[in-house]
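Here's a structure for you.
One protein chain omitted, others in place.
Each chain carries a letter (A, B and C) given by its place in the written order, and its residues are counted from 1.
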Amino acid sequence: SQGAPESSGTSGGESNDGPKKYAFVFKNTGNPYGEKMLDGFESTIKELGGEVILRSPDQPTAEGQIQIIEQLITQKVDVIAVAGNDPDALEPALKKAKDQGIKVLSVDSAVNAASRDIHVNQANPERIGRVQIEAVSEMIGGEGQIAVLSATSQATNQNTWIEWMKKELEKEDYKDIELVKVAYGDDLRDKSVSETEALLKSYPDLKAIIAPTTVGIAAAGKVLTDKGLEGQIALTGLGLPSEMATYIKSGVSPWMYLWNPIDVGKGAAYAAYELGEGNITGELGEKVDLRDLGEVEVVEDGEGTQIMLGDPFKFDETNIDEWKDVY
Amino acid sequence: MEQKKQTYQPRTLETNLPFSWKRLFFQWEWMLLLILIAVLLLGSYVSPYFLNYPSLRDGTMVFLDKALIVFPMAMIMIMRDIDISVGSTVALSSVVMATLYTSAGLPMEVAIIACLATGAICGLINGLLIVKFKELSAVIVTLGTMILYRGIAYIILEDQAAGGFPEWFGFFGWGYVFGIPFLLIVFAALALLFGIVLHKTTFGRKVFAIGNNPTASRFSGIKVDKVKVIVFMLAGLLAAVTAIFLTSRMGSTRPNIATMYELDIIAMAALGGVSTAGGKGRVLGVVIAVFIIGYLQYGLGLINLPSQIFLIIVGALLILSVAIPKLGGMMKRK
Amino acid sequence: MEIKTENLDLEKKNPLALFYQFRELGLFFFIVILCIGVQLRNPSFLTGENILDMATNTSILVILALGMMIVLITRGIDLSIGAVIALSGMLTAQLVAANPTVNPFLCLLIGTIIGALCGMVIGLLVAKVGLLPIIATLALMNIFRGLTFLVSDGEWVSSYQMSESFVEIATGTFLGLNHLIWIAVIFCLVFFYFLNYTRTGRQIYAVGSNPQSAAVSGIKQGRILFLVYTIMGGLSGLCGVLWVSKFASAQGDTASGYELTVIAACILGGVSIAGGSGKLAGVLLGAILLGILNNALPLLNVSPFWQNGIQGFIILLAVIVNAIVKRRVERIHLLRRAG
């Protein structure tokens, strides 16, 4: 017989008095990007009068997140927001949570449709792919070889964005741009450096690198700086302003993109609150009030639904100084 | 014989030990039991959700999957070896199972058998390399295969996840039998089985003998190599069993599951009193140690302590539990 | 008195004998063949620039492997070095972020001291309390890693917070070679001298070779063990600073799992886990092999999904080939002695 025989708590919300509990499970600890998101989530939920629980496993693994979700179920939280380390592997755990009446939303990295009520997308992946190709094209004058330096070969977000980049490159405007390689630095400094160096050696005519990941873009920036290649090879992608400040100012990376993780956390908090209060259910076409972030509509995302926050934000030398201390 | 002059006085050897309180109480398992009780009390003190049957019951499901490997790991450590490839073996067997089911379209039952076979073969390869190349230690062999097995998992599944298993497969990781988690039942059964094998059978005796003195064991007619290969195979097999439970809990699999499991497992065995210097260890101690670490983590999780604090606490616990008896011994001698 | 080892004298007269005595012969050939293979596939492999890159990237591994070698020789192991690297790197980086004017040498010194302190804790637990090294360092690995997250509060220290002079430590060059290469070379020389020409150096081998005899010959074992872990800690601390300077970023999970790479380098180089034996040349070769793999696999355009598998396969192959060559050499010795 499957499923708990005597359910260990009927439903999360109803059996509890007092403020509702909102939990956010990020990918791993010690990740400043995540810390900012958690900050945004925490402050917003507090403003709204809920109780906040912030958790992350010490390693970015699905197993760690499953453990945490189990513990959250036992604590009878009302809403779980999760940035998934794996889209599918959390399904049984999150389903168990949903069975007990807990509302589930994913943020930043989606979990599959069956295990969530809604996904809060930091930005439209299609747009993310497109702006980076546009940027690179502008930096290299519309022709030449480019390469992508990604995180791990399994990172879902990055893989989606890279797919969109490839689609974008099929356009007529970019026919002279050749994507020669997608390399994976596994979000490790040393590996990202080796991979970047190998790119430079294997493709002497390389004109630009797109690195849609924080560790990767910073490592690539470092290699290009050390080898004195600024102006010859352009670098763009997605990175933390604090990590990239040096390279943006030195011109190694003329500009790059990211959204504001604090806002993502905020958006997640509002969505979580609306879900928890029963104001929305995650149905297609619902309107979600994200207060100062505006009102957005629930749209389709594969088999599930999502809301999308703003476009990625462009960081260049004019604004990097004011952002580098923020996140 | 009687007519010969005896050059020695006849002696008798006692075969019954007098009862001794000291022997009964100066045992590692009591200390572990005390720690476990302390952990449970602490847990109930800090969190209202901790000390009730459903919570303790479901808590076990959070940590018991990897704990299955602790039994053969204890055997390996008793033999003065170590296996750091078990995490990769979990990943590879899981990936093979999922691929055979999803891509090759084989029935799930066959895929499960293939998973077990994969684990056993991984263990077999470890064992064979270790006994054929004695100049290489188990550390280097399993370090190599650790990278290799996970590498093969990546080659098979690349960046894909594989899942969509039949409904009943979820039973392994999430199911209950008579209100008890299936995983807990399997764990208990394995604990009993390994306890018997290690402490009551000739095989277990041989494992201890090898840990104490491999040369003398060989000279006494123990097939040291065979025993080693079998134990490493068991480790592979149990890694595959873990793969089944873990995959069931996640509903899908990827090549990067079960990373760093080996360290957690070694920590559990060490806390349980298994000495990596060989020749010592008991299944009971290992079982208690599993629950100590498991419930400690679970309890701290319920009060939402950051996971890095947990790292520190487990580290300190490991050191204190091993150091305190030693320090006590040092005091007594002075 | 007739003793068979007189024959040992004969070996010296054979010009090949010296060659045979070099125990990592198999490994050396393996590396040569590997290099030729890679070069044929990608001609940019054996260019000056790439060799320099490779050397720079392998320097930290070499330094750490030296420390790990002496730990292994005493029958110990240190699993905490990745965590010590992270802790010392993080603390030093925070210092630099707070005082950009700190002298880089002071940074190196402070990092080394932090690491040495960590190492002393291990040394005390192993030498005085008598914990097994694998347990003690496994536990401290967790503790140091946890501490790193606590002191950093999950934040990173980024390149803009680091002073030019600090980053210069790992990027600057002297006589055309990166500072890191120089540091590694200096440490190799110091270790060579230390291990072969000082009493303490030889006592490290003695303690690992036979602890009981070391005790009866009056060697203070506890002191040697303490020293060895302190050195390992100091080197890890130093490498923490170098790491952070090289990558211009300090994270909580810096060098996570790096201890296994370092141990792999040592064991590849013929250091015995059972203690007592291990040569600097071997360890150097081991580290170089790993360095080549890290450099060559991306260059060969190997699919990222295959890299892990290939790396594991090559490591296994290398140790097995080395073992087989060693057996062959011993067989040749035997034949000669018999004939």
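Definition applied: a residue touches a chain if its C-beta (ideal position, glycine included) is under 8 Å from a C-beta of that chain, and two chains touch if they have at least 3 such contacts.
Everything that follows uses one rule, which is that contacts and distances are computed from a predicted model.
Per its UniProt record, the hidden chain corresponds to "D-xylose ABC transporter ATP-binding protein" from the list "Molybdopterin synthase catalytic subunit", "D-xylose ABC transporter ATP-binding protein", "Pyruvate dehydrogenase E1 component subunit alpha" or "Anti-sigma factor antagonist". Looking at the complete complex, one finds that the omitted chain is in touch with B, C.
Only one of the listed residues, C:L27, C:V96, C:M162 or C:I219, touches the absent chain: C:I219.
Interface residues of chain B with the unshown chain, by the touch rule above, are 1, 4-5, 7-8, 10-17, 200-203, 205-206, 209, 212-213, 215-223, 279. With the whole complex as reference, residues 1-6, 8-9, 193, 196-199, 202-203, 205-206, 208-210, 212-220, 272, 276-277, 334-335, 337-338 of chain C touch the missing chain.
Note that in this section only the chains that are shown with their structure count from here on.
Here the CA centre of chain A is 36 Å from the CA centre of chain B. Contact of a single residue of chain A with at least two other chains is seen at positions 29-30, 58, 153. Each of residues 145, 149, 252, 304-305 in chain C touches at least two other chains. Contacts from chain A toward chain C in the complex involve residues 28-32, 34-35, 58, 153, 181, 183-184, 189-191, 193-195, 197-199, 201-202, 215, 218-219, 221-222, 226, 240, 242-243, 245-247, 249, 324. Residue ranges of chain A in contact with chain B, taken from their complex: 1-6, 8-9, 29-30, 53-59, 61-64, 66-68, 70-71, 73-76, 86-93, 96, 152-154, 159. Looking at the complex, you find that chain B touches chain C at residues 82, 84, 129, 133, 135-137, 139-141, 143-152, 154-155, 158-159, 260, 263, 266-267, 270, 275-277, 306, 308-312, 314-316, 318-319, 322-323, 326-327, 330.
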